[in-house]
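Every protein chain except one is present and positioned as in the full complex.
Moving on to chain A:
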Amino acid sequence: MADASIEFKGTSFTLSVLHLKTPKLADIRADLVKKVAQAPDFFYLVPVVVNIEQLDCSLDYQAVKSLVEEFNFTFVGFTGSVDKEQRKLIRELGFSFVNTTRVDTSKKAAIAEEALTTETKATAAIPERNLYTDKVHRGQIRSGQQIYAKDQNLVVIGSVSAGAEVIADGNIHVYGSLRGRAIAGAKGHHKAQIYCQNLEAELVSINGNYWLSESMEQHWGSPVYIHLTDSELTSSKLI
């Protein structure tokens, strides 16, 4: 099977979602004109999902798709918590229905607004937001193993052996002994921190500032968190 010419895999993407508050196409068009005028280049060929959850009447789905494409968006499909009948209808008309994880409806518009404005301001801010998610590793990380949490925090439920290496673009939490190397804020993040229940590390590093074990004597063998204060590594006892 390894020789197959294609492979299907699931991956999560950040997609822009257009929330419709009215079925009136003229109103939608007017607002789209304003929005796109703010950053025409940013919106060019951006994939967009249309959320129809806030509409309580029927909609001309085909017309909405054409409208969105008219503004040079790439139309992906519809989304929102709607009943089965409506979902079926959308599929029968030949459109995809995209499922999402649930968010409180009242906050929805605010979130969409916020997402759009931050994205127009700076696309570089996206990885920063991903730092709020965690990569969780259960079990000991053995000598010779390396774990990297890209754009994430790393949580290890177990010890990190001498000769092992844990790296995260965010924070590192070790619920066990840290005996190997821990590198937090690997892509450059001065607020990254390292937490462990027992500090016996070979090396700790935050945002490129590092300590070898000889610099850790003060809190050796203790539960500790390590952070940067004015670009200097500092360790503090947890309890």
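Just so we're on the same page, a contact is a pair of C-beta atoms (placed from the backbone, for glycine too) under 8 Å apart; a residue touches a chain by one contact, two chains touch by 3 or more; residues count from 1.
Operating definition for what follows: contacts and distances are computed from a predicted model.
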The complex's invisible chain, by UniProt name, from "2Fe-2S iron-sulfur cluster protein", "Rubredoxin", "NitT/TauT family transport system ATP-binding protein" or "Septum site-determining protein MinD": "Septum site-determining protein MinD"
Which listed residue (A:23, A:77 or A:163) would be found touching the missing chain in the intact complex? A:163
From the listed residues A:140, A:197 or A:222, report the one that touches the chain absent from this view. A:140
If you put the missing chain back, which residues of chain A would it touch? 139-145, 158-159, 161-164, 177, 179
